[in-house]
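In this view, the complex is presented without one of its protein chains, the others remaining in place.
Naming follows writing order (A and B), and every chain is counted from residue 1.
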Amino acid sequence: MVMALDEHRLFPMNERARAIAAELFELTSALAIISPHGHVDPTLLLDDQAFPDPASLFVSNDHYVTRMLVSAGLDVPALLAQGSRAVWRAFVENWHRYAGTASAYWLNHELQTLFDVNLESAADPDALYDALSRRLTESTFRPRALFGAVGIELLATTDDPMDELVAHATLAADPGFAGRVIPTFRPDAYLDPSHPLFAQKIDALSDWAGAPADDYVGYLGALEARRAYFIAHGAVSTDHGVLEPYTAELTSTEAAAIFRRAVAGTASAAERREFAGHMLVQMARMSVDDGLVMTIHPGVVRNHSSDALMRLGPDSGHDIPLATSYTQNLRPLLQRYGLEKDFHLVLFSVDESTYSREIAPLAGFYPSVFVGAPWWFLDAPDATLRFRAAVTETAGFYKGSGFIDDTRAFMSIPARHDMARRLDAAYLARLVGEGRVSLAAAHRIAVDLVVDVPRRAFKL
Amino acid sequence: MVMALDEHRLFPMNERARAIAAELFELTSALAIISPHGHVDPTLLLDDQAFPDPASLFVSNDHYVTRMLVSAGLDVPALLAQGSRAVWRAFVENWHRYAGTASAYWLNHELQTLFDVNLESAADPDALYDALSRRLTESTFRPRALFGAVGIELLATTDDPMDELVAHATLAADPGFAGRVIPTFRPDAYLDPSHPLFAQKIDALSDWAGAPADDYVGYLGALEARRAYFIAHGAVSTDHGVLEPYTAELTSTEAAAIFRRAVAGTASAAERREFAGHMLVQMARMSVDDGLVMTIHPGVVRNHSSDALMRLGPDSGHDIPLATSYTQNLRPLLQRYGLEKDFHLVLFSVDESTYSREIAPLAGFYPSVFVGAPWWFLDAPDATLRFRAAVTETAGFYKGSGFIDDTRAFMSIPARHDMARRLDAAYLARLVGEGRVSLAAAHRIAVDLVVDVPRRAFKL
Partner (left out) sequence: MVMALDEHRLFPMNERARAIAAELFELTSALAIISPHGHVDPTLLLDDQAFPDPASLFVSNDHYVTRMLVSAGLDVPALLAQGSRAVWRAFVENWHRYAGTASAYWLNHELQTLFDVNLESAADPDALYDALSRRLTESTFRPRALFGAVGIELLATTDDPMDELVAHATLAADPGFAGRVIPTFRPDAYLDPSHPLFAQKIDALSDWAGAPADDYVGYLGALEARRAYFIAHGAVSTDHGVLEPYTAELTSTEAAAIFRRAVAGTASAAERREFAGHMLVQMARMSVDDGLVMTIHPGVVRNHSSDALMRLGPDSGHDIPLATSYTQNLRPLLQRYGLEKDFHLVLFSVDESTYSREIAPLAGFYPSVFVGAPWWFLDAPDATLRFRAAVTETAGFYKGSGFIDDTRAFMSIPARHDMARRLDAAYLARLVGEGRVSLAAAHRIAVDLVVDVPRRAFKL
């Protein structure tokens, strides 16, 4: 009755395909983890404190997990106020609701591989809570120990452009920590005058630069300087979380004029949109100059419920995707820089219909465009196989980003990479079995997807 | 050469998956049918007349079936005028055109399980017509007898808000009929000033309420009173067939003013849209008050061909879907009531791209939002499996509506529910076989999907 971790999990059920998948997975299962985009807090590794309890580790800080409790009608703010034990109980009682989701798959992987625990057969939530809490005090469960034990080679965080990157610098300078933890430049609030924090961020940036807040040239220079600061601290990419991947080109005069009005708070909605689109093109220009890879994560309405935002805060599970268009929106940017040597633009999507329609065709022509791994609501097994099938026939295997875990949940990183490698093995096994790719080619591709592809896309 | 009904039909071909699917289907195949949304005419059960002939039963009144004859170039109005025998002949001659469609699958199920007839091997259409007509005179083929024989526990109809619900009341009061037949409040024409029947419906409503037609407060009160009347007759839900699921909030003053102009026929297109969106929010408000579940079936252009509408009438197969957006359209409604305790909003879609992009993320957060079963052009085997794969990884199994047959074709109800259970067994069997769900969990889920899930979503 109990689901132990099947060693052939996620492989196709057909025996011949299963055997090929197992053969391919064998080649990659032990390779180091490269994580060039994600949201782990670097102070986790800086402080290296023990995780206090299983609820804090697996539930409270993972919005994939808490949103499911909200969706079931639980009063999650009240639960969180009651403390970790109450959260844990609620989670275990509602475990059946996660069946079939990516979170259940990862949590099962984490609990079984690290703690030999199977939630489905676990008797008493409280006894389990106590047992896990005790285990978490062991030194092997400290973040740095886990970082090494699970084989992370590189971990990128996501950071505000004005962040001083103290955690990154300290970790890099620490001879006792061999891991590579690098920042990512995420300037959304600095580029879009419609962002609620725009005025505040521009103030901070101009203060730092010692220039007037509404000086467009100074603003561009300050952004360039902050990018240089990030590069000096190891950054390889910038990330852009825009509602639409709209790009536009303004003349410097136009841009300077709108910027002045934007800082004064008098720019119209249309002007703010044009300016934000213009600044994406400026980011591409700077990337051509300084080499930072540009990644775009568009198409999500953040904080869909104002009430939930107030009660649960941001990143609490009610960011909801919408239809997204890349072909026309990115054209101005690609007209200007799409054929530029060594410019890299990685496109992520939460709108599956864009995979075969827009993203693969763009990556199948522009040398600069790379297909981002399946993101967020699409990061689970079936969606990942749909992604592979939708993009590979047009763009092949070599214009991808490599797997991106994009997670805040540190503990889920090895589970996610393990899953991605299994699914690539499963997809390749089918192509081999259907006579579409040779077994020899599949061997090479399976390894390249884990090693060369992310290295190339992120210039590692 | 003849396709008998395969007892393992719709299960995966892989032997191991097939065995698991059979094991799961065994648990649900005999469970009672709950049908909380559909379009069967309640007078069918009230009158309990014998079906006159196989064409009337299987062809003429099922727009899934007649539209295929239209699409093949047949003059269907002329055929219908010629009578049932001519319709039946045309249908049998064109049977090959249905291969691979849901209709063929269901019709095959119905004809074989009820009459031991296989259209593919049936020799003479006329002899078959006569044989089936004779069988239909038997008492076991009367609607009420079939209702019981196929195990329908609850059947919801779809009704005009001014319907007196006589059939429902008579059936409920009839000690000789044990089934539960309940109405559904479908107020489209009363809420949208762009609806061709708006003026006429508002007149009827205000006459009934004894209030001036253009009094907004009286109008709201009358709607509330009609909802109460439906609840008293067993209704558990309201249904909304809108072109777009647009919602908006107007002040009472604004709403009253637009309503006056709408009743006078002078409201602008923009005002009519705002008002219709406002009334969807009002329906949500009323649902919070009176507990009726709110279901939305959006995104279909009704009567695409005016010519066909004139010749064939409404609901004759030329309602055509278009791209639909939920995330932004429903935001005003969900901002107001999305977190409200015991409010239920079931979202259906004929735009598959919304499953993983919008509907599953909304249901995976808002306690009020439920994922509607695959609807209309998506109610066939492959589409249903795509639906499961698209929504489950984000929303799990417990935020669904349960299977909804949504049919006018009474005879197809058991075939449709049988199909849905087989497909859920097939989907679960794959998850079990791929190590993603335990067999024990799959057992529980398979039964819950048929019993607890629809009961919870529709508050039964």
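Here are a few things to note about the model shown:
By definition in this document, a contact is a pair of C-beta atoms (placed from the backbone, for glycine too) under 8 Å apart; a residue touches a chain by one contact, two chains touch by 3 or more.
The structure presented is a predicted model; accordingly, all values stated were derived computationally and were not measured.
Within the full complex, the residue among A:175, A:196, A:265 or A:435 touching the omitted chain is A:435.
Residue-wise, the contact with the chain that is not shown comes from B:11, picked out of B:11, B:219 or B:427.
Among A:395, A:411 or A:425, only A:395 touches the chain that is left out of the view.
Mapped onto subunit B, the interface with the missing chain covers residues 1-3, 5-6, 8-14, 67-68, 70-73, 96-102, 104-105, 120, 301, 304-308, 317-323, 350-353, 377-378, 380-383, 386.
Contact between subunit A and the unshown chain involves residues 12, 14, 16-17, 323, 325, 327-328, 331, 334-335, 338-339, 341, 353, 356-358, 360-367, 369, 389-390, 392-399, 430-431, 433-441, 444-445.
Methods note: only the chains that are shown with their structure count from here on.
The mean-CA centres of subunit A and subunit B are about 39 angstrom from one another, to the nearest whole unit.
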